[in-house]
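Scroll down for the structure; my scribbles are underneath it.
Not every chain is included here, but those present sit where they belong.
Chain IDs A and B follow the sequence of writing; residue 1 opens each chain.
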Amino acid sequence: MTISGSTEVHSGPIRLGMVGGGKDAFIGAVHRIAARLDNEYQLVAGALSSTPERSIESGLALGLDRDRIYGSFEEMAEKEAARPDGIEAVAIVTPNHMHYPAAEAFLRRGIHVICDKPMTSTLEDAEKLAALARESDALFVLTHNYTGYPMIRQAREMVANGELGTIRVVHAEYVQDWLTVAAEESGSKQAEWRTDPARSGAGGAIGDIGTHAFNLLSFVTGLQTEELAADLHRFVPGRRVDDNAHIMLRLEGGAKGMLWASQVAPGNENGLKLRVYGDKGGLEWLQEDPNKLWFTPFGEPKRLITRNGAGAGPAAARMSRIPSGHPEGYLEGFANIYSEAARAIRAKQAGEQLPAEVVFPTVEDGVAGLKFIDACVRSSEKNGSFVTL
Amino acid sequence: MTISGSTEVHSGPIRLGMVGGGKDAFIGAVHRIAARLDNEYQLVAGALSSTPERSIESGLALGLDRDRIYGSFEEMAEKEAARPDGIEAVAIVTPNHMHYPAAEAFLRRGIHVICDKPMTSTLEDAEKLAALARESDALFVLTHNYTGYPMIRQAREMVANGELGTIRVVHAEYVQDWLTVAAEESGSKQAEWRTDPARSGAGGAIGDIGTHAFNLLSFVTGLQTEELAADLHRFVPGRRVDDNAHIMLRLEGGAKGMLWASQVAPGNENGLKLRVYGDKGGLEWLQEDPNKLWFTPFGEPKRLITRNGAGAGPAAARMSRIPSGHPEGYLEGFANIYSEAARAIRAKQAGEQLPAEVVFPTVEDGVAGLKFIDACVRSSEKNGSFVTL
């Protein structure tokens, strides 16, 4: 019962700034908890809102020094880069369309970027950002946070070890119900920007949650998707982006997949589910019950592998803090991405090789996500024909 | 705790014959239990195998009189039709390609037909059979047995009553793993004929189990499917029919659906699952846990409705025999189709109107199933483009 994955012991927290995430923002607070949980980061600066007064108010409430609360990300990037004790990393948690300009400002100054997903609001921005990141000395980490769940690491390890054999069929779904009604018309700020193509990009459900499902299936199987056929739809009158997406996938090596993303399926809260089947066995995982992974070697009884429990391997153990039977959840999984990033930042700072087991979503995953959205939109416009990614 | 749906009390069992279902047949024995369970039928004649010796051996073992064991269905149809105490109904449980000729022989003689699914091996046969059935005085009942489950009746009633509002999204899947390996090459008779296009028809998984999923979603929602896009695949080398099928559906009224049928997904035994979402609520049902139905009115906690328990209505009650908490299963659901058929046969014999609540799959459902298979094959040949049914 030791705390296998703990990283709380180190030379001192990484100095972190934040762009976005002021009052009433959901994901900003999540990033802050994730950064804090393993004692790896200290929030010291912020441009927390595009409205300067709001940024100041939010920053003071979070205990930031007044002179490190900025009115814009450009100002923060410039001034922090000039300080000897300036931020080492920045978390970008704005609506999607602001990710690119903010990331650019920090990457160009050698400040590591931890950015929310989807990476940008357009494929063009994504590719520009990827070019920038490849040239930069700074790291770019994308918070496809579900890849931080221990049992997702376990699943990926089992696939890589050949325990499923050759992958044949993959099913991913991310199903919610909160947009069953037109929440964007009744004052929900979360609904407003997520259904506004100018801020979220061309994808609605497909961008907000479909990219998570897509990233997860790629992460676990290690397979690229080559072609897809998508039927995007807007069920709620007046909605400007898709709220339900049906997709068929063809992956490299001949595997086939289906992906379903919906925000209009009553009874589903955050129903992210992944099922992977090979010629030797199958795996099933559900985000709402994340400490368990079902594994069925063909012809044997199903086995329930638990986080840190019997049957779980080192990839899950290093993402775990407490014994199995004591559930870890969403925040811990999110914190795992931050702690992986911290390991990478420290390795870079020390000029050391990053250990092979340290894994996190990168700018390339971000580009893949935007290519996925783009392909879905293209296919849907061609009456659901298969298109290449 | 009365036995609400029981039909054991009546004027005497219906005289039943059987075509197919000799030794080692799986589904024949299931039909016999289903016929017997509610005391509605008595098996009195059989052409149980295409091999006469085998038919005789099987019939004697089942306690049939020697002179009512026949070497062929033609002989049985002719001789039984001539007897004053001849069979009133026949169960056809052969491989698919024999359904049509056998059904024809009995329908032409006014003997009611209870036929296994898919109805025929070709769409052409299905349409010929439908024409025959429409002209005949005899009933044609198709054993899409899952429509006999009480909670499926409950779901259908709730949709019809508007408890889900306008249907938007439907997900059906039927997932198995028994054909993960080439069972047809290692002596499994079940696998042999089900993967032989000459006997099963053009569909593999799509015909054997996909039609069940398709029928179920049609039965519950009451909606016709207008278009579909299908990606059929054969994963096991040497297999002659699809063993995995990914399908996107477009239903009348604008609803969208997905359907997955697979026989190569390790860990799945008979994973038939139906999820239906409307603008007011959602329903979820799983064949492997059939006594429960999840219902979520939008914005309220999920509710677990149990067979004959609180929240269940008359449509479920009349399909139930015992109190909730005591599980009924596959055989009881199958028996419900037989008992619905018995009610219809008795009503016809008495010249009475069939009560509106008596429901069973008909020849039209059989045609719809073959159209579904046909459309899947056509779409798949056109690289997964949408086609009309």
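FYI, a residue touches a chain if its C-beta (ideal position, glycine included) is under 8 Å from a C-beta of that chain, and two chains touch if they have at least 3 such contacts.
These figures come from a predicted structure and were not determined experimentally.
Engineer: Counting all identical protein chains, and not just the 2 shown, how many does the complete complex contain?
Structural biologist: Copies present in the complete complex number 4.
Everything below uses one rule, namely that only the chains that are shown with their structure count from here on.
Engineer: What is the distance in Å between the mean C-alpha positions of chain A and chain B?
Structural biologist: Roughly 43 Å, centre to centre.
Engineer: Mind listing the chain A positions that touch chain B in their complex?
Structural biologist: Residue positions touching the partner: 168-169, 171, 177, 180-181, 229, 231, 233, 235, 244, 246, 248, 250, 256-258, 260, 262, 264-268, 275, 277-282, 284, 294-299, 302, 383-386.
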